Each structure stands twice: as C-alpha cells, then as structure tokens.
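Only one protein chain is missing; all other protein chains are in place.
Let's turn to chain A:
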Amino acid sequence: MIRFYHVYQSYQKDVFALSDISFTINPGEFIFLTGPSGAGKTTLLKLIIREEIPKKGQILVHGQNVSSIPVNKIPRLRRSIGVVFQDFKLIRNKTVFENVTFVLKTLGIDLKERRRRAHNVLKMVGLQHKTHFYPLELSGGEQQRVAVARAIVNDPVLLVADEPTGNLDPDRAADIMNLFEKINRKGTTVLVATHDRDMIQRMRKRVISLNAGRLDHDSGSQVHGEEN
C-alpha cells in the first residue's frame, strides 16, 4: 500500500525535515503517525499525496512511485486517497452537499448518483440533515465530519488525516476516531497524524513515531519486517 525507502526531505540546505525514513504500511491497516510539533508528520503526509517531492528516496503508493509520477497523473492519485485536514479545508461558498460531491462532479458522475453517495456518507457521519448548509453555518466538529465525508465519498483505498481532532473537544475527537475505525473496518487503510497520546493509547493501533525528522519508533516494525 505505502512504502517509504530512505526518504529525505529538506527545505534548506543541510536542514532535513525528514531524514532516512523507511517503513511499510499494508492494506487495511490503521496507523497513527505521531511525534511532537515539527517532527515531520505533515511533511510525510504531503509526500504521500504528492504535495511535495522528496529530496532523496522513493515513495510507493498503490505501487506507483509518487516521486516520479507524471504531473497529469497526480489528480488521479489524489482521488484514490481520501485526505482530512486539521483546518478542514472546506470550500466556504459551497454547501455541504457541493463540498462532499465536488470530486464526483469532476469525474462526471450524474446528480442522482452523487446524491445517493452523499446521502450515504453524510448519514455515516451523522450529517444527512445538513446537506444544504454552508461550512460556516456548522460547528467545528460538524465541519470536520463533512471533511471526513468528502474524503470517503469516492471510496478511497487509503484515508490520510492530518491532526483531524486538533481543533475539536475530546467528545467530538472521539466521534471522529470512532468514524475512522468504522471506515477502517470496511477495508480502507487509515493513516492518522496526531500528537494526542491519550487517543493513541486508547485505540491500541500501530504507531509510527517521528522525532526531529527521524523515525523514532514503529510499533509494527517487527510484524511488518521493516528496518527503521
């Protein structure tokens, strides 16, 4: 599913945001990516969705080398990955329905099918009654659930979330995590970047931990036979 081979990333000469990162994530896994602020969690996620290109090393996602993927293939790669951001990244002048189904619209899926899929995912996140609301009319937790609905509406094989509960109170954060578990049980691989230690301990999932751009610990390294 995802393989990192000795990946390096830097924004300034000799200052590495990521340094010699190698790991494997298998299909259907639920992984927490953790570490203090500045550890390189967001950079790592950006490399997966090809928002950035690594300075060195190879990254395979669904068997594609995203470091060398042609530019015109990037949209397709991103459509196969559901992404949830800490700041939700919802389009403010589009309704919940429009935000959730935007990608489906660019794929030419007709309105009836878009409605059906939007209804299903919004029901899953408990917002089926708010399809015509605009993001700013929703609470933070609701906005994050819309972002989750958008991320899963196109049935991605991989769901990536960057600090998805960072702006939420503990109850809403637990709701989102339960939702991710539910999605993972359906077979979607889930990778969640968070520094919420309580949450990680409670969920008892594989944890990849970063520190100052280096892979500090991988609780699943022995199981998956990967060198750190």
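Throughout what follows, contacts are C-beta pairs under 8 Å (C-beta built on N, C-alpha and C of every residue); 3 or more make two chains touch, one makes a residue touch a chain; residues count from 1.
FYI, contacts and distances are computed from a predicted model.
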Check: The chain that is not shown, which UniProt protein name from "Cell division protein FtsX", "Universal stress protein family protein", "NitT/TauT family transport system permease protein" or "Alkaline phosphatase" does it carry?
Finding: "Cell division protein FtsX"
Checklist line | Selected from A:12, A:37, A:68 or A:93 as touching the chain missing from the view | finding: A:93
Notebook entry, point to check: Which residue among A:49, A:96, A:124 or A:215 touches the omitted chain?
Noted result: A:49
Item checked: Option touching the unshown chain, where A:6, A:105 or A:123 are the choices -> A:105
Item checked: Listed residues A:3, A:79, A:119 or A:195, member touching the removed chain -> A:79
Margin query: To test your reading of the contact rule: which positions on chain A touch the chain that is missing from view?
Written below: 49-51, 71-72, 74-80, 83, 85, 89-94, 102-103, 105-106, 108, 150
